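For this depiction, one protein chain was excluded, whereas all remaining protein chains were kept in their positions.
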Amino acid sequence: MDAIILQILNGLDKGSAYALIALGLTLIFGTLGVVNFAHGALFMIGAFCSVTLSKLLNLSFETVDPTQKDFLGNPLKVKTPYVESWFGPEVGATIIDWSVPLAILFAIPIMLVIGYVMERGLIKHFYKRPHADQILVTFGLAIVLQEIVKFYFGANPIQTPAPDALSGVANLGGALGLQIAYPIWRLVYIGFSLLLIFGAFAFLQFTTFGMVVRAGMADRETVQLLGIDIDRRFTIMFGLAAAIAGLAGVMYGPINAPNYHMGMDFLVLSFVVVVVGGMGSLPGAVLAGFLLGILEAFASTTWATTTIPGINQIIIYLVAIIVLLTRPRGLMGKKGVMED
Amino acid sequence: MLGLKKHDLSLLIIVAILTMAAPFLLNPFPTESGMAQFNAGYPDLMQKFVIFGIFAIGFNILFGLTGYLSFGHAAFLGVGSYACVWMFKLLGYNVLPGILLSIVVSGLFALLIGVITLRRSGIYFSILTLAFAQMSFALAYSVLSNPKFNLTNGETGLQVYADDPQWFHSDRLPDLPHLFGLSMRATHRMELGAWEFQFNVGYYMCAVIMLLCFYLAIRIFRSPFGLMLRAVKSNQQRMNYTGLNSRPYTLAAFVISGMYAGLAGGLLSAVDPLAGAERMQWTASGEVVLMTILGGAGTLIGPVLGAGLIKYFENIFSKINESVLHGWFGFLPDGLEDFVITLVYPFVGKGWHLTLGVIFMLVVIFLPGGLVEGGQRIGRLFRGKKPSGAAKSATTEPAE
Amino acid sequence: ASHSGFTNAPQGDTVTLGFNVPQSGPYADEGADELRAYQLAVEHLNGEGDGGMMNTFSSQVLEGNGIMGKKVEYVTGDTQTKSDAARASAKSMIEKDGAVMITGGSSSGVAIAVQGLCQEAGVIFMSGLTHSNDTTGKDKKANGFRHFFNGYMSGAALAPVLAAQYGEDRKAYHLTADYTWGWTQQESIAAATEALGWTTVENVLTPLAATDFSSYIAPVLNSGADVLVLNHYGGNMVNSLTNAVQFGLREKMVDGKQFEIVVPLFSRLMARGAGENVKGILGSTNWHWSLQDEASQAFVKSFGTKYGFPPSQAAHTCYVQTLLYADAVARAGSFNPCAVVEALEGFEFDGLGNGPTLYRAEDHQCFKDVLVVRGKENPTSEFDLLEVVEVTPRAQVEYAPDHPMFAGGNLGQCNPGA
Amino acid sequence: MNVKPDFSKGRNYAETAPAFLSVWNMEAYYGESYIVQNISFNVHEGEILALLGRNGAGKTSTLRAIARMDNPQVTHGEIWLDHQPLHNMASHQAAQGGIGLVPEDRSIIPGLTVEENLQLAQIAPPVGWSINRLYELFPRLGERRKQEGVTLSGGEQQMLAIARALARDIKVLLLDEPYEGLAPVIVDEIEKTLRVIKEQGITTILVEQNAVRALELADRSVILDTGSVVFDGSAKEVLGNAELREEYLAI
Partner (left out) sequence: MGILEVKNVNKRFGGLQALGDVNLSVAENTVHAIIGPNGAGKSTLLNVLVGKLIPDTGSVMFDGQSVLGRKPYEINQMGISRVFQTPEIFGDLTVMENMMIACFAQRDGAFRMHAVGSMWSERDIVATAEDMLESMNLQDKRDMHSASMSRGDKRRLEIAMCLAQSPRLLLLDEPTAGMSRSDTNNTIDLLKKIKQDRDITIAIIEHDMHVVFSLAERITVLAQGTPLVEDTPEKIKGHPKVREAYLGESQVAA
């Protein structure tokens, strides 16, 4: 019982990562009609926003401490972060400790700007081009972004730990007499994702914005004929998707240390999620994200892997195949979106 | 001649001349010069050019003509490679049975996957093919390489061991892949002054096969079958209401392109007898997509050019290290030298991916039809034709 | 160039070596450090710099005038940590650049693939990082040599320390990267610990592509195990260890025993990736910069002075492999691979940072002391992440060439190529 | 007719020459092929202009050019609507400036219901008839308001397209073959509607194959042939001129 609940939590946790990335992807993919292979890179950049912030907060001045030696036997240079000298050691340390949540504020404007520049500078010229061209150009962009990050941050993962108060485990099942200890940050992540997902839904559902963008995707020309500046809305949409991807990245940092290829690792999977959910359907993407997350969690259990060896490696693809063969447009796909 | 129109025949002849003379053309710089770094005329790379050319030509028969974007074609390449190495292990190092088997096996595999995946179109088809290929990869990488049932030898890759049966192997034959005794590795080196040229058996075998494949592709493009494939891309609804069943056409195209991929995989094993699982990974499938689009999807020669460009970058640019750069820019004053090198360094050597990414972007942005369009534009400039005239004639010529 | 009876016999007054390291992909940082070490070794061979470990090396035939008077030049390539790419890159070095020896790499799959290629092409392969038993086991080749230790040796060194620190009555839960290296290491560790009384509760294979290990970690909580062994490397290890710590495994008590995590194969570059989580965790490593012997000190000094930070075990192995090759050529008096093989087989040496070392003739595996290390609780610098707990003597990690974990291979004949 | 009016005078000009919409020396291209060749004509406020010509004469292209769509691209000439220089605008700006185009393929937006198609038209200012008023004009649409627009029958789609144009506060209605595919009774209905619209002071350009019908409704007519204006005059004149009808309209 405990094990099952734990795996469900794990599934929700994985699922919220998938859902969040797929959500941003499908906003661009299902509404703007652009196959954005650089979406993973946006997720990665989000994570590196938080790496950068923590580097900035850790910017230090050096003092030489002759009592200690470095690895070559020279006197050790001791580093003190500026924040600690400005705000006093305690406040400074707290600020540094909370760098990941702070990075959310830091990342939003950055991601919006990146999204804006990307859409205005590149993507907008590709709305009418074949999907194949979009793939090539955004893949090229993804490589470029990824290589730039590698150039500055190296190839190894860099830890961005959660604040002390939010790391550690929470005992969930206490009242029920169950043994369920679950990392607090992962619970935060699930909550944050749900918040973001509902936020995005509300924005698109309860404003006409969503309708306009969907209409613009289906027939740009006609929407403009109705006096609507569709370009501007596409840009906003793209910025929004970039920001969602970026925030997903920031929050993911404490779960797994960010590295330059984390975007590519997620890319293919998130495409599968979007398509299994059904092209053009936001609820579909979210549903598929959680579904695949939970299935993957259960396929990784010893019971599953001993019953069917290797099931944990293929489960997602297997489910994708079954879903697409039984439901032609994925779980909740719309007719006519990207079928040709 | 050969059942080709003049235009296509001259294209074929040009390609034939280029591939046959490749050892010369690809080694334009004297061995000792600083530019020798850019020479690509060594056996391994030349083999890769033509083998990936075959892969991309085959992929283009599916994607360029029908518009079905398969994201799992590497699976067929991988299956072909494994089939060929298994022939080495069982029968011996003659490449012929291996290559034939790789075509047959990949064709069957493509038939199986095609029947299932072609029930969907568009992005749904792409993801289905991707899913099958990723499953094949996972199986090859770990599940099918467990000690009890080792079909693929996992991460290391399938290779020939001394204790393999090799029923038809004899001591007179080379202990490496060969064609009736002619070793794939055999290379004749010719020194001409400061230049050196290498003529390799494996390369020439692959080149001849590539020409055959290219010829076949031209015939397919110009055939009624090719027309039907383009009809699939253009309007399946109209096709069905014109009494044509689009499914067998797409399936045939899928199988043919799967066989091309399998052949390419077989040849990879033939020139280098080790079949690794990464060949089936999505990145490998993505690579052939990129090659085809980069060169010009739906054109005859484009995919070959795209394959060449990507392989060139992967193999030549990745080798330019700092000391090579110092060699080149050594003539500059010290400060300037360092400056230039810091500027160039991120783009070469380990930064070759960066350059490749930039090239992808530049090509798609400025040459929507891929490298082939670039060629056409240069050609137009050359002939000094006015754009309007060219546009008109472009619509009247059958699509390349 | 084919007249001299072996592939790429050096012409003129230079000799070209091929450094084939991962420059892209997940091991790019390892690759970068390897490349730094190679450049340093080339400098030292050519008589530039302070000579590093050439001064402490027991064999003193190298004179700092290149190799046999020929200046050492090198070409580099990117393995991308993929067998195909690594082979292509090695081939171009051999076919185009005339490299007479290939070295490098940061994974066993690549090492085995490139080793096979070098055997066919007739050049020497001095492997870089490769830890799988197969490299000098079922996939050993006459033209290939491994200085790095392997899974078996890790097990043999680590098990006694584990038993001493955590007791002999332990239940271990293994998470293993699902590919050849993971399997051989898991097999080795399980065998070595079981021999000392531990039981292996479960071994779960995890896909190489996995990035989030939570669903593999969660079942550990209720499995009754009190030790988690992570047979992971690189990004896999960073993530699985991070996840294990997140799930509170380190604070957990099972039947009155403190729960422990073990990472059998450690590297400092990875430890940096894992950050805080690595503190107190035991593992084994091939070499560490904090070793106090003269050779290690000399190497750290010359590397640290040039680059500003201490070398990794990857750098150490690659540096040593280059010197060993050069030395073997010098001792053999020939670049002919067969002569080099003869000179390296059964070669015993000291002064390269691992104490007295043997290149065993039967399988071309090096035998030397193995370090058991622990993540440091109070690091004094960003490099000071591991502390050496024990230097396991060579005798304790040796095994017979026909040991079942290494059986099935055939060294074959040395191949000089053309 | 071929004297360039002086637009720079703004209002002043409107007083001297009562043209409401002016097209002056307009040229437009599809990619590299030259479709609309140097067209000029004027439309006066409140009138219905019939734009006629054979298939491929360039009628649709002219309307699209006036609505400032990207394709065809206007490369030369000026277009003024009520003192606003349309030639400097993008199509959404032209739409906000009072252009309402009912395209020949109707362009009902897939994925949107009938009502959403109408709502979409009222997002950008200025807003015209209310949706309820439109449902009064076309009760059929009211019945189908929740249905996806593209599954409507051909005639229903045509009604929706016209309704959508009226949902905006337009100054000029550009109708590209509005009778096409409509039952005769509905054609009568629409014709009545067009008269109603005319009474509201909306200026209309009507492209129609059924030339006689169009001419009976229109005040004036412009006839195109291979991208050029070949006739510009009163509708009656065309109806009365058999030669003209024979040569350019084949009726």
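Order of writing sets the labels: A, B, C and D. Residues in every chain begin at 1.
The rule is simple: contacts are C-beta pairs under 8 Å (C-beta built on N, C-alpha and C of every residue); 3 or more make two chains touch, one makes a residue touch a chain.
What you see is a predicted model; the values in this text were computed from it and never measured.
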Shown chains that the omitted chain touches within the full complex: B, D
Touch with the omitted chain, as defined above, among D:186, D:215 or D:238: D:186
Selected residue (touches chain absent from view) among B:147, B:193, B:243 or B:335: B:243
Residue of B:24, B:199 or B:225 touching the missing chain in the full complex: B:225
Where the missing chain touches subunit D, by residue: 30, 54-56, 60, 104-105, 140, 147, 151-156, 158, 177, 180-188, 209-211, 213, 249-251
Touching residues (missing chain, whole complex) on subunit B: 3-5, 216, 219-220, 222-228, 230-231, 233-235, 237-246, 248-249, 252, 256, 395-396, 398
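Rule of thumb we're sticking to: only the chains that are shown with their structure count from here on.
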Common touching chains of subunit C and subunit A: B
Between the pairs A-D and B-C, the one where more C-beta pairs touch: B-C
Inter-chain centre distance, subunit B versus subunit D - centres from mean C-alpha coordinates, in Å: 53
Inter-chain centre distance, subunit B versus subunit C - centres from mean C-alpha coordinates, in Å: 34
Overlap residues in subunit C, where contacts from two or more other chains coincide: 24, 28, 32, 178, 205, 207
Residue list for subunit B, restricted to those that touch at least two other chains: 138, 141-142, 353
Contact set on subunit C toward subunit A in their complex: 24-29, 32, 178, 202, 204-207, 209, 211-212, 214-216, 218-219, 221-222, 235, 238-239, 242-243, 246-248, 269-270, 272-277, 289-290, 300-301, 304-305, 309-310, 380-381, 383-384
Contact footprint of subunit B on subunit C as seen in their complex: 1-2, 23-24, 28, 31-32, 35, 39, 74-78, 82-85, 87-89, 91-93, 95-97, 107-109, 112-113, 116-117, 120-121, 134, 138-139, 178-181, 205, 207-208, 410, 412
Subunit B residues touching subunit A - in the complex, by the definition given at the top: 63, 67, 69, 116, 119-124, 127-128, 130-132, 134-135, 138-139, 141-143, 146, 236, 282, 286, 289-290, 293-294, 297, 346, 351, 353-354, 356-361, 363-365, 368
